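Worksheet for the structure shown next.
One protein chain omitted, others in place.
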Amino acid sequence: MRLAALPAVVGHSITPVAAAVVDRELGQPWGFRVTGWAVAALLAMALPGNVGAAEVPPAEKELTPASVGQLRLAFTFRTHHPGPATQAPLADGKTLFLLTPFPHTLYALDLATPDATVRWRYTPEADGTARGRSCCGEGQGGMSLEGGRLYVNTLDGRTLALDAANGAPAWEVRTADPSSGESLASAPLPAGGKLLLGNAGDRFGVRGWIAALDAGTGRRLWRLHSTGEDAEVGIGAGFRPLYPGDDRADRGVASWPPSAWQQGGGGVSGPILWDAGSGLVFHGTGHPAPLVPDQRQGDNRWTSGLFARELETGRARWFDPLNSHDLYGLGATASSLLLDRDWRGAPRRLLVHPDANGHVYVLDRGTGEILSAEPFVPVNATAGVDLATGALRRDESKAVRRGRMTRDICPASPGAVTGASAFLPETGLLYIPSRRLCMDMEARNANYIRGTGFTGANLRLRPADGEGQGALVGWDLEAGRPAWTVPERFPLSGGVLATGGLVVYGTLDGVLKALDARSGAVLWQFQAASGILSRPVAFRGPDGHAQLAVLAGSGDGPEAEIDRRDASAEDGMGNVLRDLPRSPDPGVTLYMFRLP
Amino acid sequence: MTPAERDLRDAALEATEGAGALERRLERTWRTREGFWGALSTVDHKIIGRRYIVTAFAFLALGGVLAMLMRLQLARPESRFLSADLYNQIFTIHGANMMFLFAVPVAEAMAVYLVPLLVGTRNIAFPRLGAFSYWVYLFGGIMLWVAFILQTGPDVGWFAYVPLSGPQYASGKRADVWAQMITFTEISALAVAVEIVVTVLKQRAPGMSLDRIPIVVWAMLVMAFMIILAMPAVVTGSSVLIMDRLVGTHFFNPAEGGDVLLWQHLFWFFGHPEVYIIFLPSVGMLSTMLPSFVRRPIFGYLALVMSIMAIGVLAFGLWVHHMFTTGLPRLGESFFTASSMAIAVPAGTQIFCWIATIWLGRPVFRVPFLFILAFFFTFVLGGMTGVMVASVPLDTQLHDTYFVVAHFHYVLVGGAVFPLLGAIYYWFPKITGRMMSERIGRWVVGLLFLGFNFTFFPMHILGLQGMPRRIYAYPPELGWGGMNLFVSLCSIALAAGFLLFFVDAVRSARKGPPAGDNPWDASTLEWATTSPPPPYNFARIPVVTSAAPLWDERAALPVASGLSVNRRELLITTMGTATPEVRETSPQNSIWPFWAALATSVMLVWSIFSPWALVWASIPVAITLIGWFWPRGTPEDDA
Partner (left out) sequence: MRVIPAALLLPLILAGCKREARETRLDPPVAEALGGVRVMANGISGQPPMVNAAQGEPYRNNAYQLAQGKRLYEWFNCQGCHADGGGASGPALMNGWWRYGPDAVSIFVTLRDGRPNGMPSFRDRLTTEQMWQLTGYLQNLGATVAATAAPSRNDAMQTRPAENRAPAMGALPVSPDR
């Protein structure tokens, strides 16, 4: 019965959306667009298997493996923005908030109306310089909702607070400067009356930082960096170094060649987590700059690692160097999860972090001790993690040296995972949207020129093996190995939603999938008109029915002007995405599904 | 002609037609037609050899002009006479021109002219190939010099190391011109080498067993084998360089699996035997000339021949001594140091044999002998500095300095050019029928010997003081200015010597005193015929009974008869004892080698610009080759 309801096709091409449904375009009256696929969809819906769907559904319906097959496309909302869309929509009972990529427009859609009218819309000022600061599907700002306010980070370095009811701006501050290459890539985190945010710009040699603003006024309370002297990093009395060497003073200067830390990178471009119980804030720092390791000999503290800081002052409690002297530009900014679970018999407060270096790190979030680190994708650059020192056991043949080409380094540079993972306690599985890629890396020279790319390495990516360039890994947390893996043709960059026994995620070629969380079987699919780089969201609509929303738009329309005949385009991803079909309708579009 | 006429033999002729008839008929059969097309279609080794020699010396003069330009630039510190780019082109072309367009071709040219006469046959083997070889050589040389005039002259050094000559650092087509010049000269050298080997092994006069072969012929034979074995390495390298530059292959790109040192190995595997290819013919000529000037046969014939062969073999085991500073493993460096020193043994053996010859003889101090004496001094000095740079620690200090420049000019000019000039003085009478001037010749020897030594000896000192090679200017503070000025001034004497030589050669060719058949009273076969020789070389093929046939058979040289007179025929003999085996036809004049050379040149020049040239231009090449090999329809040719 579920299969007969599939209106889409699984295959190599992205086809225009069947539209025997409302297609809501901004500012235009209702219209219908019927395509051949719509006819097929109508026919499919007319098949005997669907007769049961005409029965009167119960008043409330949850999204479960049993019911997911009945998901219907309720409407699409096209923003005509070229993309790429990385920020998921936020649902708040009656309103759905949508943030387009840069230049941003913030929409508040009224879920109470069947066609989701726009209640208000806000377009912040945009500094065009930032358009050239984001690459390859990286995040472009973000928003979060707290206490009736929307807090927005824009790519061009503004943080604003708006009243969620009417879009009236409360305050706006300039937090990053795009002329140096700095940008804001992720959503701010409201925590205990403060707003936490970090900058991006590792590839431009921007020194990373994390800052806390007062959520009410926007005034900056503290800002601490990822490189530099202890006072500027927040290393002080409360810091408990985990590994030998980190107890020395000013490691953020001493582990670099003189003054190289000033262009050291380490941006806090990923999500920040807050544990109200312990009052600690957890975040990862990005990779050091430049990519070529010979120009920054030393351990390069405090980049490519995980920090725990006190919320009130920002002072660091502990630091885990996951990729010390990062050779491959991986960083440690992939999403983490805070879990309170039993670990090997004893209840512990955990931080689970699937890292770009291909290992799932399970840490005790109070002390930072690494409890487990196992690989979830093919890895050959390292042979595991030495739990005593936290260091990776590196393979010398995969070392990167200036003027030399090192081949087949796995995992490849954007990392084995970027998007948000999800965890379901009832299955005990961690769902990781992974990339299974290897790369050839040729390190050359990088000259620091403010505002230009400070990388110094040529990258060329390729599939790790014949089994798909991406995979949704169902990772058994306790056992430390995959329970199942669903291979994907293209690398996965969007986040994963896990709810009600289902795992939902979107792929680069626009397929939105729902898997059974226990077995990994594909239960439902939908073909969008453009690639999906954001996390799907599920919520209860005003009428009590479960709804699923996803923002599609991979940004590979004509405006992107990427030529994939150059294998090093898009930081080497160009080589891997050559077969990616062009989106028939590349603009950023919201797809809303509901259970009838 | 009727079959009977075709097979008319020389023995029968004397009886029926009287004196001079043999010569007239042979003249008619073997001559080259008059006129422009006759000149283009000749296959007479003497005409081709003469052209080759004159062309090679013309390139020598052009290369000498470049050398004088360099000396003018370096005479003073920070001179602005030549720009850096022009200087780069000049030293590259000076080196490439001297090595590829003068030194090897002139040795081959002497072989093409002399070897058939020395071994007593009518024409060289595969004469059309010789014609082809000359035209390819000429077109290749013209291409290089025209490119220089058009600012497309190569500027990457005569050995064009990658990555400097590779696609990233050598922009434009300059390095491709260099690489194709290699192809041109390699084709022409290989062609002549094949001819020499076959002529020497299979066309010797009856009775010229292996121990009676003139030493110059042995030297030319060994040189020819070395060319056949060494040249493919460099043409592989140059072709692969063009591929890297034109179509983007990665032979020399370390990032994609290639290797930069591969170039050096390929080049020097050829490059070291190359210098012995240049050197051996000269010492061979010396060994053949020397008996005439000491009035006794050469001392240690077997030792000399063995030494020549040993040098030919050992030369292939030395090439890494050009790469001592590239970071190779020490075991390799030690081996090549040992082998580089070992080759001094056969060279020294030769020197002692010559000294013994002079010691035991009665020297006649004519110009060729003076050149031989100049050779001794200069070459031995060059050999000694060679043993010095064969040692790795010293070479690490001296590599790429003027010490090396001094060393190789000493061995090349001393070891190859002096005997060559002596050989020109010696064989000029045979080639032109006139003697060169003895008086001017002495001036030439004096100017060249003194000019050369005063020019190049200070370069040893400059090298030890650290002056690097291939610099277009140097600052005055380094203190090299004085010696450089001295060198430049003395180079004028050297240039004057060469100029005087050219003047003498041109004047004597027109108005020199007539020479007669054997002005030096020499002992080898070429002096048994007229000066210059008739188109058919010998009226009857001589029969050799000793290593010095003209001395041991003074009264009358025994001859063999039975060759046909109405068609081109020569005698094939066995390899060991030169017993007559079979009569073989020698090709007629043909214009096809010229067309084939033209088509080949078009293909090679076009392929500098597009890889499609190999496809499209091979069509005319195929057509000309078909014309060349089209069967004549004469029974003996199709047998």
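Note that the chains are named A and B in the order they appear, and that numbering of residues resets to 1 at the start of each chain.
The rule is short, and it goes like this: a contact is a pair of C-beta atoms (placed from the backbone, for glycine too) under 8 Å apart; a residue touches a chain by one contact, two chains touch by 3 or more.
A quick note: this is a predicted structure, and the numbers were derived from the prediction, not measured.
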Selected residue (touches chain absent from view) among A:H104, A:R203, A:R535 or A:R594: A:R203
Among A:K94, A:R341, A:R444 or A:R462, the residue in touch with the chain that has been omitted: A:R444
Which residue of A:T76, A:T105, A:S134 or A:T485 touches the chain not shown here: A:S134
Candidate in contact with the missing chain, chosen from B:W37, B:F365, B:F609 or B:W630: B:F609
Residue ranges of chain B at the interface with the undisplayed chain: 83-85, 147, 150-152, 163, 166-169, 171-174, 244-248, 250, 252-256, 609
Where the missing chain touches chain A, by residue: 128-136, 178-179, 203-204, 405, 440, 442, 444, 446-447, 449-455, 458, 460, 558-571, 574
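In this section, only the chains that are shown with their structure count from here on.
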Between chain B and chain A, distance of the C-alpha-averaged centres to the nearest whole Å: 72
Chain A - residues contacting chain B, complex: 404-405, 442
Contact footprint of chain A on chain B as seen in their complex: 254-256
